[in-house]
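Read the structure below first, then the notes.
Each chain you see keeps its place in the complex, though not every chain is here.
Chain lettering (A, B and C) follows the sequence in which the chains are written, and residue indices restart at 1 in each chain.
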Amino acid sequence: MTRMNEPEITPELVAEHGLTPEEYDRIVELTERTPTFTELGIWSAMWNEHCSYKSSKKWLKTLPTEGPQVVYGPGENAGVVDIGDGDVVVFKMESHNHPSFIEPYQGAATGVGGILRDVFTMGARPIAAMNALRFGEPDHEKTRHLVSGVVAGVGGYGNSFGVPTVGGEVNFHERYNGNILVNAFAAGIAKADGIYISKAEGVGMPVVYLGAKTGRDGVGGATMASAEFDDSIDEKRPTVQVGDPFTEKCLLEACLELMATGAVVAIQDMGAAGLTCSAVEMGASGDLGILLDLDRVPVREEAMSAYEMMLSESQERMLMVLRPEKEEEAEAIFTKWGLDFAIVGETTDDLRFRVMHGGEEVANLPIKELGDEAPEYDRPYVEPGSPSPMEPHLFAPPDDYNTALLKLIGSPDLASRRWVWEQYDTMIQGNTLQLPGGDAGVVRVDGHPTKALAFSSDVTPRYVEADAFEGGKQAVAECYRNLIATGALPLATTDNLNFGNPERPEIMGQFVAAIRGIGEACSALNTPIVSGNVSLYNETNGEAILPTPTIAGVGLIDDAACMARMDTADTGDALFLVGVEAVHLARTIYQREILGEESGPPPPVDLLTEKARGAFVLAAIRSGYASACHDVSDGGLAVALAEMCMASGYGAEVELDITYPHAALFGEDQSRYIVAVDEPWANMFAANSEGSGVSFARIGKVTGDRLIINDLVDISVADLKDTHEAWFPNLMNPQPLAEAAE
Amino acid sequence: MAHFSARITVTLKNGVLDPQGKAIESALGSLGFEGVDSVRQGKTFDVALDAASQSDAETALNAMCEKLLANTVIEDYRVEIG
Amino acid sequence: MKTTIALFPGSNRDRDMIAAVGKISGEASTLVWHTSTELPESDLIILPGGFSHGDYLRAGAIAARAPIMQAIAKAAADGVRVLGVCNGFQTLTEAGLLPGALMRNAGLNFVCKMVQLEVTNAASPFTNRYNAGDVIDCPVAHHDGNFFADSDTLARLEDDGLVAFRYANGTNPNGSINDIAGILNPAGNVLGMMPHPENRIEAAHGGDDGRRLFEAAMNVLESEAA
């Protein structure tokens, strides 16, 4: 047994582990001696930002996480929400930003693998996935490579694993040039009484290692995921983790089979700093100690040191505590699926985390303190100011509204994402009711006669940048709106908070304000945060990303028969705008794409209005009034109308009474929907709107094959489609001149 | 301008997980092949190109590997001309 | 009518197939694991879609060498109906039960979208509920669906009318030669196809064009829907 002769602990070594001198002093105190090299690795893994949330904990605690529908909130592998009939939906979102920048395919793939594992670790079969992606400027030298790698990686993993990808986001902005964002969401369905958590129970119970073998993958990865980038990134590079979706699929089936036998006491997937975090989590949450014998850990490489094994981020691995009497049954299941199965330790009553290697004790640490005593920082922050409102007359109108509209729907942030989602299996499992391209992805609840779940992922980083508080509110509100637009009652949300370096007060200020906004919105809209993930230090050479708190929401459709879509408007339908004429042009796509500026405040969200209009639209959809529905978001009313026309293939004639045409067409005022209503029901719908007191206007009808708005816009649906669909393919496969000439 | 045909071989760096090799290994096992310790999968590219000289060809081929054919984060490559 | 579905590690449209068979025939299918050496008595054997063994090496290559495949080959020789969809099709070609090979999509990317299929052979036990020339909607979801066969094989397939489905109206998603989407063996009792009729059997799928294929293969009465 070759053993690595462990280096001595120097201040430099401590610093390389991302620990401050103060943190190290505390570690020595808690260890009650100088830690061994392996112990230092363990402490650093447990105390880095990624695992300890030391900069964010204080603020995350302020988020609303409870509600009658919430079965498990934050703290478990994923949130668990009741959907009735004894079923629960289990979901979470997680970032894999840094790894995806270094190796886009594998980074994105292992990100998807990680979030799927979080979901099925809890006993749920994954039924839907989303991916929220942010890239640098389209023409930045790295962007194409990153986009094609990330999209191929997301698909490569999810498609092979067999989960439908039903939604997501793609944005482009120079502020992501050096730090792309890859946020992966997964949801699964389980029986309320079939949920598994990580809390170990019982002393002397076998701790079992399952799945793939351990290699040196990503050693140092957890520490890197919390380190700001600079140009020396190449040296920081650990062995890249490679995803194996086939093994993960086998792991899924084996875990669910095993759970069905009742053998599982506790289960925890191995993510960042795999063996360390999972073992400590299981013991600590069960008030138990854990004894691990690394000589029993299945390894794929020779002469791995204890340090490497404890920090390895090899994928597709799980740790479980099993009922001893079920051991054989369990092993048989795993052998059937061709997976490694090894008893690597046991639970103890000494509240110590002990690790044996080569017959020697290489770590002996207080298991509770590893997590509980992790530093919690109240980082200094400055309140971000909120820019003062800007009247519509301060913004130049376009020279030509047709040209402007075409430019917007063909712009990087509004162009069709078909090129992306056609690389994802969106139909597998046979339950997808709404594919990407609508307001939210919808998947029916397998086995239930009428129920379906809606999924949407949203945030508008340019809004958050301008006003983190309003931007945080808006992210939640838009997600809520997208769910409502399909006829779903929003149930709960998960967040993925991507920010820069929290040690900079202005960044910390954005973070704090965004969380306050998210919290207010989630409380007001009854969509508690049940899980989430924080990714800080998204910064290169001192330039931070746009603050990007991604919000993913899940909504419940009681009866899929009266679900709404944005592509079902029919000739003759009356078109209603729920909401008022827009006046807000600051921070809009119009301002950026047509005027070439990004300034002013984001459109404010009035949460009471949001809720009232949402409730009204939901009721209208559920009582069958809406032949089609679409929320109004990026690009404003004109873009929303264009999107509905492109989706249905029909044109529309729209007559607005307008004060500021460019604001009315392109303003991004919030809390608005377009509802198409079958003509015979139009008056009834109008009456109901009045009755319910929401502002609305009848703005026109579905007809012909052109979109006509007052005397401003007149474009054929075909031209809209061509422009909308062309941008992404042109970005990704620019025709070599030779071919273009042919 | 001379004509060259080259073979580029791209293999995974040591330590990088090779799911393909792993699967093939166990498939060989279940097909009854014994004594197989390990299988690692790689790629070849047979490139036919015109270049002014052998050294120009080599330079070009190495550049192709760096720019496109190999993912140098996880792969090594070798260029043979002949 | 007894239907058996063969399962391989990495099969992932097996549940879709089980659901389709159940919904259309009202009968449950029997599932067999790839390691078993014999089959239950079956009138129809289905190899479902997925990434068997990760599709590592070549799509369907490792699955094609699984013990169950010998039993399936024998059943096919005895005239039992065998349907391979997507990974099932790839596996049947790798196993030599159907000619040709399915290579990486011409666009190199995985592709999942609705395509149109022309029914070019409406005489087989799988396609006889369609009329020759019918054009149906059906989704595809694959990375290696680019059908290739050498010129002799291709000529034989075409001359003997063994092409069951062709991508129609310019919807060929993968570069398949002659727009081939599905082929039959000479006896007509083995069908391999890349598209997924099991994901096109009910209103919730946006249409049920795939339903008649199963109704034919399982000799069930046509549904009103069809």
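Everything below uses one rule, namely that a residue touches a chain if its C-beta (ideal position, glycine included) is under 8 Å from a C-beta of that chain, and two chains touch if they have at least 3 such contacts.
Fair warning: this is a prediction, and the values are worked out from it, not measured in the lab.
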item	value
Chain composition of the complete assembly in this structure file	A x1, B x2, C x1
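Here is the rule we use: only the chains that are shown with their structure count from here on.
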item	value
Between A-B and A-C, the pair with more C-beta contacts	A-C
Length of the line joining the C-alpha centres of chain A and chain B, rounded to whole Å	36
Multi-partner residues of chain B (each touching 2 or more other chains)	19, 23
Where chain A touches two or more other chains at once, by residue number	244, 246-247, 338
Contact set on chain B toward chain A in their complex	13, 15-19, 22-23, 26, 71, 73-74
Residue numbers on chain C that touch chain A, as the complex places them	9-10, 12-13, 15-16, 19-20, 50-51, 53-56, 109-113, 139, 141, 143, 196, 198-199, 204-205
Sites on chain C touched by chain B in the complex	53-54, 56-57, 62, 65
